[in-house]
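A short worksheet on the structure shown next.
Here the complex is missing a single protein chain, while all its other protein chains stay put.
Chains here go by letter, A, B and C, matching the order in which they are written, and residues are numbered from 1 within each.
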């Protein structure tokens, strides 16, 4: 099969999340690329939640209009998702609670008979799915055993029942590719930071960034990381800056509301030249908004937040693989240039699940801190051509390390002197110039699709896979900047060379990337905007783009 | 005399501030326009502080390279301000502690003899100034008596001594204009808000906005205002939003660091459609920066702060008169459109002292709240063509008023529904469209200088008077937008019609207004930027502009 | 008072259901006793607790995580006739927004704060909060916390609260009395409400065993209140007193801001301008 989509839905608390990951792992064994989209409301039990697991031969990160298998644990899966069925979609449902055509299995009674908790309906459902997909039982059992660590025997028994009750509808064939690690954007991001030398992760929970905290807390011991969850986001950013001062690399993670509370610390990082990485996971706002859905509304806020003017790095990965690599870049460059770096994710990337081959990840830029030589008086803010002052940390003899939120002398003491103010402001902004050069040396803009096409679709973050797939049949190139500040204009212009039309696709209502490009002198011809929290399907976007292409 | 500049300087704690206000009031009596610039460090006693009091026949709000009288209470006044003297500048100095040419008066001994505290040196100095300016003693005494409410007799006696010890150098002639109220930008702003119907002012002290709090607290009783100083800026904005919900008009004031802490509340105001006025006084950053100096660095931050997308009003007055009028407009329109309004001041406007004729102030836009009719179920977020929903407040029977930081239904209860999310987002943004129309109906862009000139200098805030005066001799028009969001593009384009060159002048390092104009499709040819916290002199700017004009 | 249409989104068995039901009764009774319902405003933070305002057809201010108390203060100061009741979470108001709580108590502003203290961040899936016990294993502390819990009542007593009680969602009759009493208390009243989260920290057995009703207690006595408050530190296996610990009267902050701003500003401003000449 070229590709396969499996939908699984139920109420929050039905274990949809775990089940969909297991489906992903199953399909992963056959050498497919996997993408799982999770749609869940802001509550713990009840409501309606679903996942779509997609397997394909190419890298993916979007979902299509219809699914091939629809696993229904409740009636909503049918009533709310009629449009997800094509003529041959197999519906598998719990016939005890759902009315439908297709393959009904009495999951509730099965589980009750076996004496299992209701949540085990999904194991029985997975067994049924295995059969539907034509998997040999042994293959399925092996994977299920490896992943169902609690009550394994009961689970396996229930899966077996589901398997027996179902029929074969599809035939999965193994691709010529080994199974790959399968992980969320947030997990990849966490590992990327770790690989780049993170010492501490400090965070207050907030969707869609909480799972970074959970993941790193879980693995803190193995990774030898300090993971701290303090009283508020203000404490978070200040602690992280304390880490930086002491020479330890810290990252923090939050969403818009928490980021607001960090902006004073962000500005402080700019003035004090303390490196810090901030993961800003976007979700629809304003304010509390839709906590568990996705948006791309914080680009301009991230760019100009914090009083005063200072350089910052903003990267926006488009899938797990990019999250891994670019979070590493962000950490390395934050330290090299002693400035704050923001990793702008959106819920779709943060909580989307992907697989990728770690061996294919690009090498991180070299660790290249400009460390103090140790001779003479240490000047924390020494003037240099690049604006970057040699680093030293407190704790060792022969140096006094003073950082300051006021304007300051080279040695870090407060000043209100007029020429010095100007000089220091220029020193700090000079780092931004150096950073642009650095960024232009990386692959900061990617081009997909027909590279010679006259129409370019420009997108960012989770828009990438969606646009790439939506334009497969169109005479369009897809341009995706991975760095949004400083904007890699040389690469962008190169990527756009020869286009007659630029169409922007983003998940917001005010076309923020379009505005940024405009500031960079790039003329935008049209924008395609969505702002209802959900990703479009490939087909929906394809139609809009096709209509727009001149 | 056309115009006159008096410099007075000493250490912080020498009473320079009060003394300069008295000088201003003195000159005010003769029918001049007055502008006082205050330059002081971030400390209470010591350091070096000075004021320049200027009187002129035209409206002013800038200072020139040189002064006519230099009153020196310490040696720094001479050592640090050599460039402020022209060939006929009269230096009056305390000969007990300062070495200089000019008119030395033993102020310290005079005060000691009279048994007064050291700070009374400045009264004696003022007496001397009165003589220098050729004022009859009686005239001076009357004004001094009206303003020196403590230890009046001792003060008058000391002033008399200073008067006697000095000589006449200038001759002030009364202009044909009555004396005008003389007040700071912040005081004018506070009164403008009061005039427009403010019910409460909530603030945590922060330079350069603290004096709004002080002024309104002082006059709370007369104005029947509730003035509250809570534990933090977070509490400030939340309390203000509580006031708005209850139907009472609240404003808050802060500077960049405090504003950071308010951004979460700002975004909440956007979502919940709660009106609030935020005074954001700009000073050099990033971070604590230079607390007592000036900048224009928060324009883009103000514009995009807070997660999510929502409309906001941003006005930026250029002197006390505009502060009075535009703060009133801000309050009225915040309520009319149920959104946050930001009054962007800079330290030079906020703490600069001006006089103006209250009778000349334009009429505020009518109070025109769209109040709920009272029939049917009350829907706080009712869909309407303009996006503005009828207002009602809790406390009266027959209505249930629910506001919400989550995305919500028309009645205010939480929703995660997809079409509703889109609809509500559009409703909120629609208010911004209506607001543009409203703004275009006001005089939101001012044009000064030679209105037909081919070169336009575009500036904002305290840049206005500086640019107007600096271009007096040049073939240049000065264009000043008073509203920065939504940008009054129709008026701006009209104001720029026929120009061949646009030069931006602002107090920041990244040309923020220029970026904003660029987003509005206006091409900027050159920028003149300062970012050392101090205003330029008219002559310095004149030279830069003259060099730039094509 | 129920919206009817709005589906209730708590887990089956959640302690919040009882709070909602009790609150309905309280409002009905208060109304019968002469507190007009339209003068009641409910404020809420963000968390499972906060959903209660969606389920009651009463004026409400659904605020930010940690910030409901400050907003409620604004509402009360704006219109002191309103009865403002604030539903907050333990993460919400003993964590993120603790400062507002302490200052509201310091001011003795007339609010009723109901803390749904389930001792977890429930809505964000069960991380530890300031009242989770030492060693609590949540998703941010899988090895167990290294922090002793705060005793919020001790802290608020020190801060100046004039009414302090502890309720339990399973003792609905008592809870109803406490809620009414707190709402009618003229000053800052706080109920630390042991609200069981069955999903992330099911303490029903523990509270049922250890909880006891506070009787014969002199709630006007600071020291006695303190000693009862300190009996259980949210960590030890001690008895858990349920009831009113403390109640005294002090002038309220809002009482200094009564009266609405009914003055013709124009002449006042004119006079001020004249003084500035």
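By our rule, contacts are C-beta pairs under 8 Å (C-beta built on N, C-alpha and C of every residue); 3 or more make two chains touch, one makes a residue touch a chain.
It should be emphasised that the depicted structure is a prediction, and the values quoted were computed from it without experimental measurement.
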Visible contact partners (per top-of-document touch definition) of the missing chain: A, B, C
Candidate in contact with the missing chain, chosen from C:62, C:87, C:253 or C:273: C:253
Options A:171, A:224, A:473 or A:550, residue touching the unrepresented chain: A:224
Residue touching the undisplayed chain, where the options are A:248, A:362, A:494 or A:518: A:248
Candidates B:173, B:218, B:367 or B:497 - the one touching the absent chain: B:218
Absent-chain interface as seen on subunit C, which is shown: 98-99, 102-103, 106-108, 130, 146-148, 150-151, 154-155, 157-160, 250-251, 253, 256
Hidden partner interface residues of subunit B, rising order: 13, 41-47, 203-207, 210, 213-214, 217-218, 220-221, 227, 229, 231-232, 257, 287-288
Touch residues of subunit A, complete complex, unshown partner: 25, 28, 179-183, 187, 191, 194-195, 197, 199-200, 202, 219, 222-226, 228, 230-232, 234-235, 238-243, 245-248, 250, 264-265, 268, 358, 393-406, 412-414
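Just so it is clear, only the chains that are shown with their structure count from here on.
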Cα-centroid distance, subunit A relative to subunit C, in whole angstrom: 37
Centre-of-Cα separation between subunit C and subunit B, whole angstrom: 41
Between subunit B and subunit A, distance of the C-alpha-averaged centres to the nearest whole Å: 43
Set of subunit A residues in contact with two or more other chains: 41-42, 257, 287-288
Touching two or more other chains - residues of subunit C: 46, 64
